[in-house]
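With one protein chain removed, the remaining protein chains of the complex are shown where they sit.
The first chain written gets the first letter, and so on, giving A, B and C; residue counts start at 1 in each chain.
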Amino acid sequence: MTVRTAVAGASGYAGGEVLRLLAGHPEAEVGALTGNSNAGQRFGALQPHLVPFADRVLEETTADVLRGHDVVFLALPHGQSAALAEQLGSADEGPLVIDCGADFRLADPADWERFYGTPHAGTWPYGLPELPGARAALRGTRRIAVPGCFPTAVSLALVPAYADGLAEPEAVVVAATGTSGAGKALKPHLLGSEVMGSMSPYGVGGVHRHTPEMVQNLSAAAGRRVSVSFTPTLAPMSRGILATCSAKATPGTTAERLRAAYEKAYQDEPFVTLLPEGQWPATASVQGSNSVHLQVAHDPDADRIIVVGAVDNLTKGTAGGAVQSMNIALGLDEGLGLSTIGVAP
Amino acid sequence: MTVRTAVAGASGYAGGEVLRLLAGHPEAEVGALTGNSNAGQRFGALQPHLVPFADRVLEETTADVLRGHDVVFLALPHGQSAALAEQLGSADEGPLVIDCGADFRLADPADWERFYGTPHAGTWPYGLPELPGARAALRGTRRIAVPGCFPTAVSLALVPAYADGLAEPEAVVVAATGTSGAGKALKPHLLGSEVMGSMSPYGVGGVHRHTPEMVQNLSAAAGRRVSVSFTPTLAPMSRGILATCSAKATPGTTAERLRAAYEKAYQDEPFVTLLPEGQWPATASVQGSNSVHLQVAHDPDADRIIVVGAVDNLTKGTAGGAVQSMNIALGLDEGLGLSTIGVAP
Amino acid sequence: MTVRTAVAGASGYAGGEVLRLLAGHPEAEVGALTGNSNAGQRFGALQPHLVPFADRVLEETTADVLRGHDVVFLALPHGQSAALAEQLGSADEGPLVIDCGADFRLADPADWERFYGTPHAGTWPYGLPELPGARAALRGTRRIAVPGCFPTAVSLALVPAYADGLAEPEAVVVAATGTSGAGKALKPHLLGSEVMGSMSPYGVGGVHRHTPEMVQNLSAAAGRRVSVSFTPTLAPMSRGILATCSAKATPGTTAERLRAAYEKAYQDEPFVTLLPEGQWPATASVQGSNSVHLQVAHDPDADRIIVVGAVDNLTKGTAGGAVQSMNIALGLDEGLGLSTIGVAP
Partner (left out) sequence: MTVRTAVAGASGYAGGEVLRLLAGHPEAEVGALTGNSNAGQRFGALQPHLVPFADRVLEETTADVLRGHDVVFLALPHGQSAALAEQLGSADEGPLVIDCGADFRLADPADWERFYGTPHAGTWPYGLPELPGARAALRGTRRIAVPGCFPTAVSLALVPAYADGLAEPEAVVVAATGTSGAGKALKPHLLGSEVMGSMSPYGVGGVHRHTPEMVQNLSAAAGRRVSVSFTPTLAPMSRGILATCSAKATPGTTAERLRAAYEKAYQDEPFVTLLPEGQWPATASVQGSNSVHLQVAHDPDADRIIVVGAVDNLTKGTAGGAVQSMNIALGLDEGLGLSTIGVAP
């Protein structure tokens, strides 16, 4: 089986990572690479690490260019995916459209409108296969909404606790991210001189757009509304998310029950590693890989559970999750083109 | 007034930072520099950035060497300060002894014994002048316990909220630290190859030794016991702490009341800057300075207050706090030898 | 064809990178993993990024453990390979032994003895396939000496110029390396606190042990002795070498002739990319890949040629070169298990 793929937004970090993975995918063939402001440029000037595509020329992002592929990855600013997807065909025919952006992640239109300020475009099957029920929704679909990078880390870190009733429905999350999470936008605070040697928070106080997505996933697992106090911080590294998640323990929760819940939840998940007791995740260990590393603890003084998760925001957090979901949708082996091994040190 | 100072543990990061500040202090004269394993070495080989002391030779850390100075800074592993201080004279005579270590920070012997596993050595006046009542206890004292770097950041971030009754007594703190906080210990996880490009937590689940110190300070401010769920993370930078602190808001707490409490608490504090609304702290801005930068928010969905504080762990978090406290103890201008300006970018 | 491999020194950076590549090699099967001081430990505690091997236990490095594999990679401190190789069988039978260390790289015993101070152990076929004649020597061999990381970068950068007579026989090389080049040794100057935000040279003045290897390779290309003034610098990054190489131009050398020489030399080399004019190499572009990125210039004022090369010291500079050479020795496709794509950003 040869899967002909196209990547819209191929000059950005997310699009580049999709390409990196597709280049190593045994069934994928890479067709059109498109962009907007950079269209017409030699691809090697934009993404010099992607050597096999260096002599390609970036095409304009249009439905005409993207049509005729089996799978189209959209790595675009939010708000651009709906119209493009519609032009490419309905959800019953046409290509598999995989949106790495936010447009189709949220089920509740009110959430979307509050956080994005535009009309809700709809809801697509959610590309986080490790969530309960997710694989069934992905099989055979022609539409996939790739989760946000923070929600990927936080949901995998907290869903087992909520699914097993071990945590009270008020989660507190502080997550450090590498700068690639902010994309290639030319903003002063993303300059190397500002970022190196510095940590700083942003989007504090419940305003980060990934918050409702976390609430949605954790609430689904808990069977009741879970609030999430989410503070993202920008860390001096290019890649990686370290999500420190905690919640008040429910009565009867112990370190043993906590650990057992995570062992059970992830024992058959190839891309989720619950580390042995005493070993804590480090983002370097998952760099460039599709792995999530988790560790859990119960603090008896504060009576809270703490779960720390590490992912690569661009791989499992975006492009890896996208390819994993594509594999499921197409009936391929779920791990094709993906590695559990990080590029460390 | 000339203050003759000595630094025990001068080859470490904390001791080196004390020296850096003393070299710029208009009233200080630097006498003995001591160490243990490095005694006998040329100082410039150990701390090449401290040019004026390069040709000194590190002496052995003994009471004989340290005696005869007006002020003795101890930057030693915990457990070594008590005996040395006693040999230097009683608290009524002899030099001002400033312990940058943990030995005399905790008031409750049970806390000490639980977290350090050795008998409690005592409690000294606490060198965080911005805490209520701290300056009075420091004036004229011959003993100062310099706070831990994390408790410095966290206490300054949360005390006003607890003092004004704006937060429920269960704080959640996630704090990223630069690697110098771990000292010069030769441990594999502190190698540059491991640290760069990586974030990782440590001491998770209520076991970090700075936890009871935070509990002590916040409880004092709240007038009742405050629990602290504390997770430190190691960040790829040499210096700096970014403490993200939150707690459930008490009924009636609003963003306005919160901000007002911090404005009132710190309006006359030269080393604490409450940033204008919308601007968040970055550790680079306080690098090498004695400043603390704070910002506050109220998340109405999670109904939590969030306070983020940035300090330099070596300066305000250790050596700067020590020098500031020394100035108070000796009746000097509190800011002598200290700068509010960070070395950025 | 299934190739059964073993890795001695698997807990180090070089050994870990060999494993990372073998895990993705379609014909390789990973047998014994050995070490010395860490033998008996769970592998996942030593190399957490190598998830598929996490539950293995590191064995002792002995010939008994290593015997019975088709290929044995040695990633050991220099001086240990000769005895071990001999115990594994002669060069005519027994496994293919691939030494990632220095022991068998130098042809001239005098060079070895001068720089290493021990008797010369011999010379093995040299694992830099892109050098003239190298592939022929590698085919069918049972012994491979993997080049040093610096000589890999510098030889690929300068050999075409010397082979075509474009450069005078006095090369000047300044090469920045990531800290993984120094291994996991617990030395103070390799601590993250020391390395981050800092550049420093080491081994200055012709004393670095990779110097005679560069001289050997460049002299072979030039057909006369080439001297190399080599200064390595330690850069604040985990991986990567940026080698800035220059030499006086020979009469008649022009920018055009220079470029043509490199185009000709590398037009059929999949792992060497001569970048388009105006684009310069960056180590991030080759991170984790087996690629070398090169660019050339002629400075008419100084009348020098400048060639800058970027490699990943652990991949093409060590483990990638080792696997590439293994593929040739075993008659496999040369690029199996190797990627030209870097993990960027």
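To be clear about the criterion, a contact is a pair of C-beta atoms (placed from the backbone, for glycine too) under 8 Å apart; a residue touches a chain by one contact, two chains touch by 3 or more.
This is a predicted model, so every value here is computed, not measured.
Trainee: List the shown chains that the missing chain touches in the full complex.
Mentor: When the full complex is considered, the omitted chain touches A, B, C.
Trainee: Sort through C:Gly89, C:Gly197, C:Pro270 or C:Gly335 and give me the one touching the missing partner chain.
Mentor: The one listed residue touching the chain not shown is C:Gly197.
Trainee: From the list C:Ala282, C:Leu314 or C:Leu330, pick the residue that touches the absent chain.
Mentor: Residue touching the chain left out of view: C:Ala282.
Trainee: Given that one chain is not shown, which residue among B:Val204, B:Ala284 or B:Ala302 touches it?
Mentor: That would be B:Ala284, which touches the missing chain.
Trainee: If I consider the whole complex, including the chain that's not displayed, which of B:Met196, B:Ala220, B:Leu294 or B:Ile328 touches that chain?
Mentor: Considering the complete complex, B:Met196 is the one touching the chain left out.
Trainee: For chain B, which residues touch the unseen chain?
Mentor: These residues touch the chain not displayed: 13, 16, 20, 23-24, 42, 44-45, 47-52, 54, 180, 196-197, 238-239, 273, 275-276, 279, 282, 284-289, 291, 293, 339-345.
Trainee: If you put the missing chain back, which residues of chain A would it touch?
Mentor: Given the touch definition above, chain A has residues 13, 178-180, 182, 184, 186-188, 190-197, 236-238 touching the missing chain.
Trainee: Please identify, in ascending order, the residues of chain C that touch the omitted chain?
Mentor: 170, 172, 174, 176, 178, 193-194, 196-202, 204-206, 211, 227-229, 231, 233, 235-240, 242, 244, 246, 248, 280-285, 287, 295, 297-304, 306, 308, 310, 344-345
Everything that follows uses one rule, which is that only the chains that are shown with their structure count from here on.
Trainee: Quick one: which chain's Cα centre is the longest way from chain C's?
Mentor: B
Trainee: Which whole number of Å gives the spacing of the CA centres of chain A and chain C?
Mentor: Between these chains, centre-to-centre, one finds 35 Å.
Trainee: Could you check chain B for residues that touch two or more other chains and list them?
Mentor: Within chain B, the residues that touch at least two other chains are 178, 193-194, 196-197, 236-238.
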